[in-house]
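One protein chain omitted, others in place.
And now, chain A:
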């Protein structure tokens, strides 16, 4: 049995290991109850980690718990159903919990387990509650059940989140399958032995008994899987209900609050107070929208999560800042998305500078921003329908476009295209070629300028 103990440990690396948990585990709770649930130990277990889990839960030494079990087992085998029940109803602790179990403790546990089982057999044989020919087969059945249940444990999903491992235990690993088969065989043999002891019964009764015994065997063997199925179903249902609730809230907020905010923006006057109201309504609308639908232009309404660092999120944030600071409407439309890296960060910074320029100098209250992420390049266009300007007439002291936009893009191998003329509005086009991390950075800065009309 001891080599079976190591199976969970070998797969601990599959998940990011939480920091080592000393002593009694303050087990994360799953339900609404804050009382820590009993989590069976993965490491240092003799049979299923029940004793360890109970010890953690009660805050006592494992040795005492084991002693209690031994006494219970000796008391007409009462310890067996108690242990089995705890085994079934207490989930196993998450993978990756590391604890230092001295080898002595395990040996001690093994010895105690052997002692308990031997005591149970000896006492019941002496006391005559169960006659000897039943005890043998029953022991075999118990061993078989333990073997199969252990196997169910190693495939069990982690308690806190993590994808259900149904696929894995259904697909089965060869060794696991072998253990399950061996366990089933033991159970079957044990049951058959019990039955064969009853050959004096007539044939009908024997058939009935055989069928019942088979049924009982199958039920007992599959209990862990049934329980797990029920648990997973519960988890899935909770998840679905949560999603449904969220959709309901979104629909309600959408129908009432977003509408009202849109109305406020339309009705606010042109005086400073009106502009302030409009700015506030815009910023609230933007926040709510981001929460409801995710970044603008993003896919099907996935919500923004903290730490979702992508190009579109960064661009939307930049547009929001400009909207707030200068009281103009900046509506970014983003097609595609890319993970944030130093290049796209520089692109967003350059785009932000272009938006600020438009907001400050164009004299309009709306700026269009369009970004497209393609396999070979990321393009951003910042456009206004404002007064436009003559690029040659810009003084040396006004370095916004030249310094912040053009130099920044140049350093990252991108280009800037400027289309403007007095009275024609302005469009700043930023094109950043995407590079593979493996290739060398693109050549020197390259800037092209193109003026039309």
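A few notes on this one:
Here is the rule we use: a residue touches a chain if its C-beta (ideal position, glycine included) is under 8 Å from a C-beta of that chain, and two chains touch if they have at least 3 such contacts; residues count from 1.
To be clear about the criterion, contacts and distances are computed from a predicted model.
Hidden from the displayed complex is a chain whose UniProt protein name, among "Transport permease protein", "Pyridoxal 5'-phosphate synthase subunit PdxT", "LuxR family two component transcriptional regulator" or "Succinate dehydrogenase flavoprotein subunit", is "LuxR family two component transcriptional regulator".
Among A:106, A:231, A:254 or A:275, the one in contact with the hidden chain is A:254.
Residue-wise, the contact with the chain that is not shown comes from A:333, picked out of A:185, A:273 or A:333. Considering the full assembly, A:265 is the residue among A:222, A:265, A:345 or A:404 that touches the omitted chain. Note that of A:93, A:343 or A:427, the residue touching the chain absent from this view is A:427.
In the full complex, chain A touches the omitted chain through residues 251, 254-255, 258-259, 261-263, 265-267, 289, 292-293, 296-301, 329, 331, 333-336, 368, 370, 372, 375, 381, 383, 385, 427.
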